[in-house]
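Here the complex is missing a single protein chain, while all its other protein chains stay put.
Going by the order they are written in, the chains are A and B; count residues from 1 in each one.
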Amino acid sequence: MKFKFGALLLTGGLTLAANALAFEPSKPECIAPAKPGGGFDLTCRVVSNGFADAGLLKTPMAVTFMPGGVGAVAYNHINASRPDDGDALIAFSSGSLLNIAQGKFGKDLDESDARWVGAAGVDYGAVIVKADAPWNTLAELVADIQKEPTKYVLGAGGGVGSQDWMKAAILMKSSSVDPKSMRYVAYEGGGEALAALMGGHIQVYPGDVGEMKGQLEAGKVKMLAVMSPERLDGEFAGIPTAKEQGFDAEWTILRGYYLGPKVSDDAYDYWSAQFSKAYDSPAFMQTVADKGLMPFKMQGQEFDQYVKQRVSYMRDLAREAGLID
Amino acid sequence: MEIFNHLATGFSVALAPMNLILVLVGCFVGTLIGSLPGIGPINGVAILLPLAYAMGFPPESALILLAGVYYGAEYGGRISSILLNVPGDAGAIMTTLDGFPMSKRGEGGRALALSAVSSFAGSIGALLLMVISAPLLSQLAIQFGPSEYVLLMIFAFTCLATMVGSRPVKTLVGVLIGLLLATVGVDSGTGVLRFTMGIPNFFDGVDFLVVVIGMFAISEVLALLEQWARNDLSITPVGRSFVSFADLMKVKWVVLRSTIIGFLIGVLPGTGASIASAVAYGTEKRFAEGDNSQFGNGDIRGLAAPEAANNASAAGSMVPMLTLGIPGSGTTAILLGALMMFNITPGPLLFEQQPQIAWGLIASMFVGNLALLVMNLPMIGIFVRLLSIRQAYLVPVIVMLTFVGIYSIHGDSFDLYFMVLLGLFGFLLRKLHFSLAPVILGLVLGEVLEENLRRALSISGGDWSILLNGPMTYTLATATLVALLAPGLWRLWKKSRRADGAVDRKLVEEE
Partner (left out) sequence: MYDRIFAGTLLLLSGLIAWTAVGFDVPFQYEPLGPKAFPVILSILMALTAGWLLVKPSRNDWHPDRSVLMKLLAGLATMTLYAVLFESAGFIVATFLVGTVFSWLFGEKPWRAAAYSLALSLCGYFLLKDLLQLNVPAGALLGG
């Protein structure tokens, strides 16, 4: 056994010299750190179906589930048990990054304990009200809230410090209302918050653009603003950004993948190259669109840097909001 | 009638040969998966989802297959509850209370048959309710705000107050343990970590299934070991018992009431089969008081009620998913995910834009339930044989299945250790004559209660009067008062009637 292992190393070393992309996953796997059916599941399906459709996989990629703490369980598991497993991509979202920024992924783990490898796509925050609400622009809504911050209830799918709360807080800050003085209700996930909006229990829902497609078509809700840097394409083209309405409120929901912190450079480069090929494939980009995401093409070192930047930006936000010291 | 046209459309989809086969396959696989302890409808749907996708079925066929699994699992969950005292899934916990005592008496066949019929009646009743009232109900369901949930939970607790156990104080302790377990994890309001001891596996709270399987299945294994060591492991009489017409007549109103309760609770987002079956059981126990009640010792009413209710709630939870695009339970969340994977956005427009999917699914549920009844009744003889398997062969299988089931939730050994620990705890509770069901219900109800109470108060800015803010809250508060006072009044009324009767007889005698 020992001898074989040595030989393997040797051949490994030789091929490495010959070809930098010698790595080939034997059992490619995408770990969705949530229960089946959620956003992380969709993120994993983007890579497992999208890579397959684009002809980038020799063996089909399995999707496994490891729910817990917006990715905390998976992050800890990878760091503890298989930090060098080059076969496993793990899905993450900016919700995971926000928790890393607040130290909620464990005391000893931060953004440097993973190798961020590629993006699946992005979604953006959106300010959503009921279709029969009295407001037609963000400015009207904000004016009313400024007058009586406690009269209108904002509600979304997470508590203080969550991504949804951040959207609400950023919106309040951009309209110079103290986030602490707003009325905010936390629900379990966007679905419940949406039900509460339609039932009239809350008046404003800072949700995501992608999930609102069906509800918008049905005319049940109005989207007062998208929280993207620029206007979106397609069916959302008619909706102004918060920025162009004069409110500096942006929130990008990033979905992507990381590898274990001790994964070899070979494996990292392999996946990075796969992502860059995938972004050029119309089949892959179609899968991305099918899963309700907008294109965001970034991989490898550049992506790693980008993610780390986002985390430190989020850390500043959290500090500013008094969530961490 | 427009509804009949829609249903006709639906049945033409559901009865297409391909879809008919799929619904049968789904029901069969579902029953199988549901009967394995710890592996429930969520697993079943999650397993078949990628498969259905990969096989390239049209969306309505895929959904029919998955709904079949969902339904089949609800049927399958009761088998191990009744025969082994190990609930197959969360909705089947209440089924153990009277189902297992029945099978211990040698009436396993009767219990299985009765539960199959009750499940069937519950499903069909709920489906009819759904066809008639889905759009209206989905509007009502979203009107159901935090205050209403708080009062519903209080009502559920009063229903449970006298539910089970040797001493009320022990039931209370059990509920409190469950409620405290429910507080573990990230606090949904403030994001603060509560009682997690720094363990990331607890961040999302204590997993419900780990608690159920640990406390029921693992503690059952320990109990069996003890019985074996004491040499009083009586071989359960298998018996050839079956459900009788008299049984069915006795439970017909029980089933009807439980169906309605189960359906309504299922429609509400966030409350599912476990709460539905608990409320139905509690209500029926109240109704049965003084009427030769054997609840907890193998009363057929105590078996029929939760079985009708949990299946009715499975149908009910489809209502908000199909009409509003809001999942009412974990499993419907997956079905929703499945729809999204086929690029279908469920919601208000589904019935208009893609009637073949919405109505095909509803029609397939009728077909599936009929198939499940037909499939289940003849198989009872085989299921009951489970009891004649020697413990030396059965126990390794139970242990294996529970470990695989729990491991497959998170893919992390941590849950296995926690499950064994909970098994020991559950065993000790049983030995001290605590009932386990209140612990589980405390765990389920506690989260809904706390979250909604705090939501209500953050909407009102701390004003408690929000809890009584409309007709629905008044109704629920009244129902709670009735549930609290009814047994006392009932006893008083009976006493006075007996007294009257005594007077009457006296008069007759004097004449």
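Just so we're on the same page, contacts are C-beta pairs under 8 Å (C-beta built on N, C-alpha and C of every residue); 3 or more make two chains touch, one makes a residue touch a chain.
As the structure is a computational prediction, the values presented were derived from the model and not from experiment.
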Contact partner of the left-out chain, one of A:55, A:134, A:246 or A:322: A:322
Looking beyond the chains shown, say which of A:40, A:184, A:258 or A:271 touches the absent one. A:184
Out of B:293, B:356, B:391 or B:469, point to the residue that touches the absent chain in the complete complex. B:391
Of B:3, B:55, B:432 or B:468, the one touching the omitted chain in the full complex: B:432
Considering the whole complex, which of B:42, B:264 or B:453 touches the chain not shown? B:453
Considering the whole complex rather than only what is displayed, give the residues of chain A touching the chain that is not shown. 27, 64-65, 160-161, 180, 182-185, 321-323
Residues belonging to chain B that touch the chain removed from view: 33, 39, 43, 47, 51, 166-167, 169-170, 172-173, 176-177, 179-180, 183, 187, 189-190, 192, 194-195, 218, 221-222, 224-226, 228-230, 390-393, 395-397, 399-400, 403-405, 407-408, 411, 413, 416-417, 419-420, 423-424, 427-428, 431-433, 450, 453-455, 457-458, 462
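We adopt the following convention: only the chains that are shown with their structure count from here on.
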Take the average of all CA coordinates in chain A, do the same for chain B, and state the distance between these two points in whole angstrom. 34
If you look only at chain B, which of its residues touch chain A in the complex? 42, 45-46, 49-50, 53, 141-146, 186-191, 193, 198, 200-201, 203-204, 269-270, 320, 324-327, 330, 333-338, 340-341, 343, 345-349, 409-412, 451, 455, 458-459, 461
Contact residues on chain A for chain B in the complex? 35-38, 41-42, 45, 49, 63-69, 72-73, 75-77, 102, 104-107, 150, 153, 158-162, 165, 183-188, 191-192, 194-196, 198-202, 213-215, 217-218, 220, 290-292, 323
